[in-house]
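Right, one structure below, let's go through it.
Complex shown without one protein chain; remaining protein chains in place.
So, chain A:
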Amino acid sequence: MTARGFGWRYAGRRAWAVRDLDLTIGAGERVLLLGASGAGKSTVLAAFAGLLADDSGERAGTVSVGGRDPREARAEVGMLFQDPQTSLVLERSGDDVAFGLENHGVPTAEIWSRVDSALAEVGFPYPRERPTHALSGGEQQRLALAGALVMRPGLLLLDEPTANLDPLGADLVRTLLKGLTGQTMVLVEHRVAEAVPLVDRVIVISPDGVLADGDPERVFAAHGADLAAQGVWVPGATGGAPRRAMRPRGDTLLRADGVGFRHRGSTVPVPYGIDLEIAEGEVLAVRGPNGAGKSTLALLLGGLLRPTHGDVTATAALAGGDARTPPWRWRAATLAGHIGSVFQSPEHQFVTSRVRDEIALGGVPAETVDDLLTRLRLERLAEANPWTLSGGEARRLSVATALARAPGLLVLDEPTFGQDRRTWWELIELTARLRDDGRGIVVVTHDGDLVDVLADRELHL
């Protein structure tokens, strides 16, 4: 596959997503495509997959796969996306794998034997009738990979295939990718350390073309520091000392006694029987595999769900007179003043059309808004629409909105998810400062580095 002076500008954007890109990848190579966020990695993958429609932007130069236009070579290119939930098409696992074969006109007689061998290749542990919605994230991604492999593609394009998975699911997919032979593979991955063992070449790109190219060791030796400064996760340590609490924990803020939650239509409560206390000036990390109820626990502690088992109670140290009733009974405005919740997807919490209004919501004084804009490096974006922010900016804004009403307790759900190295450190520093200001902080996370660097205590579900 080659790119010659390739460039792409999305319709309605002034800047090129990528331009002047020249690269050649030979058959059988396994390449990690790196770059800071916004470097155009996904655009390059989409170009090689033939997914950039001419009416959706402006093109410069050429890309080709096996000497052909990628749009004509689509049957030979398999692609795996970040979110398996929006890449699976049909209800039953086997039917989904067969989807690509049907589209490319493979004779019916051949379809099911090819489906079965693709399912075997990814070690799919269920019969083909298994409903796709009954699979875990890692299993769904394995199934999606079977759907790509079933076409016997010469080229496999992987766009952050493990980003949405828990560590167990991510391991499963990586093991599988490592075992694949015969395909050319181009991988975009955020957490580089885990991806390097899968590849034999690293290409670093920026919106202005290729920055570095070569075998992983040499690239990281020559450009590691540069890349790290730009926010790229390079192999090795997180690059900083742990941030420990500056003073002992203070009064208890919130208490959970035997808390559990049974979802509607389900028979078992998940989580169940949780006892914990969270105090001023400490960070409690909650970990556990997907489906263990971590996010539900965050909602319960955040006063957003009424527990079906046990009690969540606030102390007078957190809520004064309001502590007489449990947080889930409080009016929303009262709740936001005592407990700040930051959801996994920042967009879920945006309700206005300006960054400044978003922080000022509910009568927050202008000085506080300005102060938060400055502290979270959002001044320049004060007039922007929250929906147009990048991942890192949106995350900083969602933290700012939770801090605006000065709650004593913060509940953060996967705050570092998908963040580049720079934003990651900013979030760590910010959380450490909030702890030193005496706030209690609950962090629900898969991020082991965050736990190592920041957490005072850990709860494993």
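Here is the rule we use: contacts are C-beta pairs under 8 Å (C-beta built on N, C-alpha and C of every residue); 3 or more make two chains touch, one makes a residue touch a chain; residues count from 1.
Heads up, the rule we're going with is that contacts and distances are computed from a predicted model.
Asks: Report the protein name recorded by UniProt for the chain absent from the figure; options are "FAD-dependent oxidoreductase", "Heme exporter protein C", "Sulfate transport system ATP-binding protein" or "ABC transporter".
Replies: The record names the chain that does not appear here as "ABC transporter".
Asks: Tell me which of A:R4, A:R68 or A:H104 is the one touching the absent chain.
Replies: Checking each option in A:R4, A:R68 or A:H104, the one touching the absent chain turns out to be A:H104.
Asks: Tell me which of A:R92, A:H309, A:R354 or A:R457 is the one touching the absent chain.
Replies: Candidates A:R92, A:H309, A:R354 or A:R457; residue touching the omitted chain: A:R92.
Asks: Consider the whole complex, including the chain that is not shown, and state which of A:H223, A:R255 or A:R405 touches that chain.
Replies: Considering the complete complex, A:R405 is the one touching the chain left out.
Asks: To test your reading of the contact rule: which positions on chain A touch the chain that is missing from view?
Replies: 46, 49, 51, 74-75, 77, 79, 81, 83, 85-92, 95, 98-108, 111-112, 115, 131-133, 147-148, 151, 299, 302, 304-305, 331-333, 335-337, 340-341, 343, 345, 347-351, 361-362, 387, 401-402, 405
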